[in-house]
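As you look at this complex, bear in mind that one protein chain is not there, while each of the others sits in place.
This part shows chain A:
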Amino acid sequence: MSHGVCIISIQADAVNVLQTDNKMQRLTPQFSLYSAKSQAAGMLQVAAMPVSCSSCGTQRAALRRPKTGHSLCKSCFFWAFEEEIHHTIVSAQLFQPGERVGIGASGGKDSTVLAHVLKLLNGRYSYGLELLLVSVDEGISGYRDDSLETVKRNQQQYELPLKIVSYQELYGWTMDQIVKQVGLKNNCTFCGVFRRQALDRGAMMLGVNKICTGHNADDIAETVLMNFLRGDIARLRRCTAITTGSEGAIPRCKPLKYAYEKEIVLYAYFKKLDYFSTECIYSPNAYRGHARTFLKDLEALRPSAIMDIIHSGENLLVREDVKMPTQGTCSRCGYISSQALCKACVLLEGLNRGLPKLGIGKHHKLHHKLLSEEPLNERDMRKLKDF
């Protein structure tokens, strides 16, 4: 109880402490719901006096919105949350009527809420969209197989068609096999690069016009910080864009760009959505972890910090004389790439040659050798092994 990370649910008879999932434990202490129970008063900010909803003024407030600090009742919160996403969709002109839109579904809270809200808004405002679910099976036993079950249930609940593409069928490797070869240290690089491409391929198979992903405001803010810390100016410039990759690849958009992670959790919780909440069993990206912790600390100090960082990111202007990587296509698979070979092909080549380090770090000079299927000489091999 001391960290205050649990949700106190408002049952009449008991203060019900929900066991929160891993992700929730990273949420900060101000994560408070109003409760009439005086026992919880010490932990919650306000408890004794019932607070009325600041939007309708009649209902009793059920929660304090992490984003604005207002106290809202459940139905006003739902309304506000949905309308905001609608506003984002309309003002950023994310969709055109009649489009086929693929929703990247992992079974987690973000994508579940995204699928739910898009389905709902599509009906409420007659977007005229055809929605589909696309899932990627990385082949992580004990994690993805369970979450895919959730996605399959979602498919039933929302009556949306579902397409699952697997690493096994696309690359001939599952993440379990990859981790066996590369170990726990750089496996997220493989998974991340492969997933990006797998999602696109799945979308192409379905013939969709657009892909939506469940990236939320926290993710974007975190990425801004990360790219700044890593000096990745090209990504820094495009990471705040709500739609990316319009030329060539299938455009992607992030309708939840301005939705706080905490609010997504609250929404999913109050709506009793069926989602899967376990961390990936392979260690998470350590460096991102630093940025994430920092962001959560910032949010605790000033809840608007997440939006403030996105605002900063949106207003950064990169000097014109800064060299940017030029986008081309991979000469092997035809996917977008700034090099002769795309990252996925290099990583795959490394796996198949038994040199997983080939794709970690920069070895652009070896690309032509890979392309002409030449064997690597001893010096190259040594470099890749000591790395």
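One rule holds in what follows: a contact is a pair of C-beta atoms (placed from the backbone, for glycine too) under 8 Å apart; a residue touches a chain by one contact, two chains touch by 3 or more; residues count from 1.
Just so we're on the same page, contacts and distances are computed from a predicted model.
A.B. asks: Pick, from "Mediator of RNA polymerase II transcription subunit 18", "Translation initiation factor eIF2B subunit delta", "Cytoplasmic tRNA 2-thiolation protein 2" or "Geranylgeranyl transferas-like protein type i beta subunit", the protein name that UniProt gives for the chain of this complex that is not shown.
C.D. replies: UniProt lists the chain that is not shown as "Cytoplasmic tRNA 2-thiolation protein 2".
A.B. asks: Of the residues A:212, A:242, A:280 or A:355, which one touches the chain left out of the display?
C.D. replies: Hidden-chain contact among the options goes to A:242.
A.B. asks: Which is it among A:205, A:318 or A:381 that touches the chain not included here?
C.D. replies: Of these options, the touching residue for the absent chain is A:318.
A.B. asks: Kindly state which of the options A:54, A:278 or A:338 is in contact with the chain not pictured.
C.D. replies: A:54
A.B. asks: For chain A, which positions touch the chain that isn't shown here?
C.D. replies: 54-57, 65, 67-68, 70, 72, 76, 79-80, 83-84, 86-88, 90-93, 95-98, 123-129, 224-225, 228-231, 233, 236, 242, 257-258, 287, 290, 294, 297-298, 300-302, 304-305, 307-320, 322
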